[in-house]
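Have a look at this one.
With one protein chain removed, the remaining protein chains of the complex are shown where they sit.
Up next, chain A:
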Amino acid sequence: MLNKLFKFYGGVKPPSNKTLSNALPIVQAPLPSRLVVPLHQSIGGMPRPVVQAGERVLKGQLIGQADGWLSAAVHAPTSGTVLEVAMHVRPHVSGLDSLCVVIEPDGQDEWIAHGPPDIATMSPADICNYLQQHGVVGLGGAGFPTHGKLTATPAVPMAELIINAAECEPYITCDDLLMRERADDIVRGIAVFRDMLKPQSVIIGVEDNKPEAIAAMRAAVDAQNEAFSVVAVPTLYPAGGAKQLIRVLTGKEVPGSMRSTADMGVQVFNVGTAYAAWRAIGHGEPLISRIVTLTGNVRQAHNVEALIGTPMNELLQLAQPHPDTDGIIMGGPMMGFLVPNESAPIVKTSNCLIAHSERLFPPKAPEMPCIRCGACARACPHELQPFELYWHARAKDFGKTQQYNIFDCIECGCCSFVCPSRIPLVQYFRFAKSEIWAREREKKAADEAKTRFEFKQFREEREKAEKAEKLAKAAAAQAAKKAAEAAAAAAAAGDAPDAPPADKAPDVAVDPAQAAKKAAIEAAMARAKAQREAAQVKNTDDLTPEQAKAMADIEARRQQAGIAEPATTTETKPE
């Protein structure tokens, strides 16, 4: 193999526990009693529901329309009846609800008409659109819509296309089994990505604890005559972090602040994503199922192909959890989370369910003070100083945490794993990050309000000035007209010895600025009066007949007494 491997700093070697679940083949999970399909399963816009309660849907039928470019469609995982489109708990650490389409399967699993598109006639944009319509998103964890990563950056030529099959988290074996059993379709999917991105090389990175998967992938690559290299990377958590894998395979370090690795000529896809893309392009099947590892405190750990929307507790039963199971971890034991509600559904990014028990994951010892031993810094793959971050996060000195690059933290958990003081470091960092985000949102809102206010003030000033100018112009025109009339009258009357209008007229004509000022003042006074009147009127609006009568009586008495105000104030009219 001509690939030279590089090392990334830090990393840890937790017990992998993969042999628990990688001995048995993938099993098709039976149809659940009910499917709860969240509409929001990827980064980006929330797909809009296009079905209604009571409607019959077919397997693969569109139920959620992608909303905007960064969004992916959602489909019915099987045929059946839509029970409701309503808020249900989603598999998220928050335990919050999101809009879901609930389907009762009819047991027939009847496909909608589908078939592979004629890819030869499709432009890259068509393929992107096709993948979006078929709901293909990254299956590695973040759920980034795949088409969003297939648009080549014109400025930077694509050097390496990397397929992430490292699967570095302990317990998880879904990618391992997928590669062992379905390597051909994976390689075809990678070929599609290759054709779109035109990279100089394609590298498939697999941790060296998966020899069967590596062999299967190499065989498939050879069988299809592709020039992809399947590279065994040393098993070291988190080698499957995108940036760590890029480092190991290419030596490039993508800075934490750089969102898009494409800017460095590298693009990374999860191996499961390549498979899903080929199911869409090669078979016309939208993403409606995925391989899920069922493991942990169970009698028979194995991998299943489960429909999106299957309730987790129902799915986990297939592995026969032991009676002392007290929770379900979604994801791996390093970065996963205990689902707050076990009836939450499997989504596109659910790669693993671990039955949790205290026997397997003993409760953590109480937190001790940090002794600055630096074990966390030696374990951090992003070369941060977690104990310094912890110090500042704890003190709520969030500016300092940013100075120590808190946003480069990928929350891989290596620091917490090694900490002898048992400090939940990652928790502190999540806390600091969310506090900073909240503050930034607040600041942004305040800034926007300030801008709005300032603009309002500016607009009012401008309108006032415009109005004054208009009035001045009108006044000047009026004066000029009057002067002209006066002159005409004077001319008609002959030489009148005493003609006051003639005296007045030149006055105005000579000094239009003064006239404008006077007009503005008059206009302002008129406005003030109008306002005053409006205000007065408001007080006597909506009177009951009794009140009106009482008021009229009072007015009458006042007038009799001679203290009534004059009915109308003298109006200052120009003429």
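In this section, contacts are C-beta pairs under 8 Å (C-beta built on N, C-alpha and C of every residue); 3 or more make two chains touch, one makes a residue touch a chain; residues count from 1.
FYI, contacts and distances are computed from a predicted model.
Not every chain of the complex appears here, and the one that does not is recorded in UniProt as "Ion-translocating oxidoreductase complex subunit D", selected from "Spore germination protein (Amino acid permease)", "Response regulator", "Aspartyl/glutamyl-tRNA(Asn/Gln) amidotransferase subunit B" or "Ion-translocating oxidoreductase complex subunit D".
For the chain missing from the display, the contacting residue among A:Gly45, A:Pro124, A:Pro234 or A:Pro340 is A:Pro340, taking the whole complex into account.
Of the options A:Met258, A:Ala465 or A:Ala493, the residue whose C-beta touches the omitted chain is A:Met258. Contact with the omitted chain, checked across A:Asp195, A:Glu212 or A:Glu383, is made by A:Glu383.
The chain not shown here touches chain A at positions 8-9, 12, 14-15, 95, 170, 243, 247, 253-258, 326-327, 329, 331, 333-338, 340-341, 354, 356, 361, 363-366, 368-375, 377-378, 381-385, 387-388, 404-405, 408, 413, 416-422, 424, 426-427.
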